[in-house]
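The complex is shown incomplete by one protein chain, all other protein chains being positioned as in the whole.
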Amino acid sequence: MATGADSIIRTADGVPLKTSLRRATARRRVRTFLLVVPILAFLLITFVFPVIDMLFRSVDNQIVSSVLPRTTLAIQSWDPASEELPPDFVYEALVLDVQDSFEDKTLGRAGRRLNYEQSGVMSLFRKSGRRAKRITEAPFKDQVIAIDNRWADLEIWQLIHQESSKVTASYFLSAVDLQIDYKGEISWKAEERRIYLFLFYRTLWMSALITVFCLLLGYPIAFLLATLPSRHSNLLLILVLLPFWTSLLVRTTAWIALLQSEGVLNDLMVFLGIISEDGRLQMIHNKFGTFVAMTHILLPFMILPLYSVMKTIPSSYMRAARSLGASPFTGFVKVYMPNTVPGIGAGCILVFILSIGYYITPALVGGRTGTFISNIIALHIGETLNWGLAAALGVILLALVLLLYFLYDRIVGVNNMKLG
Amino acid sequence: MRWLLSTTVVAAGMALAAGSAQAVDLTIVSWGGAYTASQQKAYHDPYMAANPDVNIINDDNAAEGLAKVRAQVESGNVTWDIVDMVAADAITACDEGLIMEIDPDTWLAAAPDGTPASEDFFAGTLSPGGTNCFIPQIVYSTTFGYRTDAFEGDQPSTIADVFDIEKYPGKRSLERRPINNLEWALLADGVAPADVYGMLSTDEGVARALAKLDTIKDQVVWWTKGAQPPQLLADGEVVIASAYNGRLFSAIAEKNQPIAMLWDRQVFDLDGWVVPMGVKDLDAVKAYLYYATDTQRLADQAKFISYGPARYSSAPLVGNHADLGIDMKPHMPTDPNNAKTLFDFDYVWWADHRAELDEVFNTWLAK
Partner (left out) sequence: MKDLNLSIETGEFLTMLGPSGSGKTTCLMMLAGFEPATHGEIYLNDRPVNKVAPHRRNIGMVFQDYALFPHMTVSENLAFPLRVRRTSKADTEAKVKRALEMVRLPAFGNRRPAQLSGGQQQRVAVARALVFEPDLVLMDEPLGALDKNLREEMQYEIKHIHEQLGVTVVYVTHDQSEALTMSNRIAVFDDGVIQQLASPSALYEEPENCFVAQFIGENNRLYGKVTSVEGSYCRVALDGGGTVFARKIKCEGEGARTILSLRPERVVIAPAEDGTDNSIVGRVQELIYLGDHIRARLAVAGNDEFVVKIPNTERQVDLREGMDVDLGWAADDCRALDAPGQGAQAG
């Protein structure tokens, strides 16, 4: 230590050791970070942003106020509970908004948005858009009502008043069969329109049952895989993985060919005399079809985590149990099974979560009684373009999954889960 | 995010521009299968032969057309140039401002006799539901097919027979949505065609339609993809099925299945081109559309598939099937014999009531 004056330890080039160490650590951190940048960016773009976007869409309601800026502002001075129509200046604002938005082709979007809440607004807007350009001077109210006398209904104005805010709860309310009126009162939808809760319920219990089937079928197979000599177990593993290498549609179609009433299985049973020609069983296009096809498709997701856990259980556990006096059955139940709980948990969570999100298979084999909430989400994404409602349904589904995961953590413990 | 996407688009655009100075790639989205094949033979191949610098890329994702067009337009990254859509979807897309408005007389070729395009396309087909973003190619119909070996004696011939489970026992297949099914149910229940939509506008009317559907509910296999009903008929899973007429033609004439057409109360629908907002090379798109929708091209497509061309001037030019050699005219939904009891579908009414009736229908279906 030549530089005895200060007590700081320095490296050969005179930089304090602390600084030098800090720099080295920082450099290492940057390098580590750079390594994960691609996957981080990938996750952000393909997963995090879409999820945030979905959350946002499920409450976003800017379309009405951006297409009808003057109207939504002017109508604030009107009391929707009053039994009177809005004053003339609100109609004036409406005429100007409709003229502008008809010009830049945005009127239809607001019309579609409001039509979700009240049938007929779509055509009312389109009709008004075409004719509003003729209206140039006051009084506006009568001329607007002359276009279509629905403009003289309180309901349409109450709806516009209600949907003026930039965020809305109506998608979420709709997603659980509720509706909100202009007074902010929430009520059930008409009974013949209550569909979503029922579908959530059906999705959950059918998925739970599919998970149970997968467990019952997968557990013995995983056990065989883990205990057979590798020569045989490799072949078995290939058979388990085979479905992964076949297109989902092909597998689903194969089940249709097998299970339909003129299908292979029914033909065989008729041939064997088990059922009569007229007594062919309906095994597809109903719940049964969904159970069979989904269990088959999701089975590998149950087997693989189970197998990977069972593989790590030493054979000495069972021997120890037996040497200690336990019968094979007792040993299996008291010693082997408790040690496979992490695999059971992982497999069940995996299968259950995949199951509640499936839509192609239920759509093709589920018929009327075996379809899931995801089929409705697909309808709103692809056909009706009601992405707000689809997003709200998706958020609820996500929340349900997180809730179940939380419960699982509470009951079993997530640390106790082993995915592979 | 938007910045990132637009940068990617610019970069991709520059790469394209650098790669080929003149060549134009057109991504055309259609339904795949026999339908895309008919477009390939009637439109794409001759167009590329005449314009060597144009390269047409087929994309078979029209089934997700509406959602993908919206995603592309909203993100500002429009990679599709021309999309094949059914009229109902085109109305939605047009209302949402996702596709371009079209001026028929400047975009489209006149008929050989000089009739402007706006008058040569079937009346109203250029502006379904009051929108004007749609160039119709074909008229297709959703109608019924039945198995010829299913019934002894009388064969089903009317919409009421479809709902008559006692006289014509056996499973039916219907599309899993309210559209068409509610109308047919009322028609089968004896409602006059002109009163159908008025009646469906009331809760009682909807209830009446569903009550009629209730009579066959247990016997119905609900389909979601156009390929399903001909397959269900061919497999003998159902005896009567609603289907697109072209799919039924293919099963009957090309695959010789024991199926016959039931044209009563068939519902016309239109399929045509739309152009996403913000398409990259509008001139190339317009040049292609001008060619591909002229009188001869539309007539040519009918050689390969039994859908009717959407122009008056194309009808007389429809000839024989390219492979089978049979006269295609009697197989067209527009043939006078088939269109006698045509039901007049109301796009505007459905745009208003779809959201509500989807819920009602799905609730009914689930119970």
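Each chain gets a letter, A and B, in the order it is written, and its residues are counted from 1.
Rule of thumb we're sticking to: contacts are C-beta pairs under 8 Å (C-beta built on N, C-alpha and C of every residue); 3 or more make two chains touch, one makes a residue touch a chain.
For clarity, every value in this text was computed on a predicted model and none was experimentally measured.
A.B. asks: Of the residues A:Val30, A:Leu268 or A:Leu324, which one touches the chain left out of the display?
C.D. replies: The missing chain is touched by A:Leu324.
A.B. asks: Among A:Ser20, A:Ser66, A:Thr227 or A:Asn339, which residue is in touch with the absent chain?
C.D. replies: A:Asn339
A.B. asks: To test your reading of the contact rule: which positions on subunit A touch the chain that is missing from view?
C.D. replies: These residues of subunit A touch the chain that is not shown: 314, 316-317, 319-328, 330-331, 334-335, 338-339, 341.
Going forward, only the chains that are shown with their structure count from here on.
A.B. asks: Using mean CA coordinates as chain centres, what's the gap between subunit A and subunit B in Å?
C.D. replies: About 30 Å, centre to centre.
A.B. asks: Considering only the defined contacts, which subunit B positions touch subunit A in the complex?
C.D. replies: Per the touch definition, subunit B meets subunit A at residues 1, 4, 63-64, 66-67, 70, 89, 92, 94-97, 101, 129-131, 171, 207, 217, 220-222, 224-225, 228, 235-237, 348-349, 351-356, 358-360, 362-366.
A.B. asks: Given the complex with subunit B, which residues does subunit A contribute to the contact?
C.D. replies: 45, 49, 104-106, 108-109, 111-112, 115-116, 119-123, 126, 130, 189, 192-195, 198-199, 202, 260-263, 285, 363-364, 367-369, 371, 376, 379, 381-387
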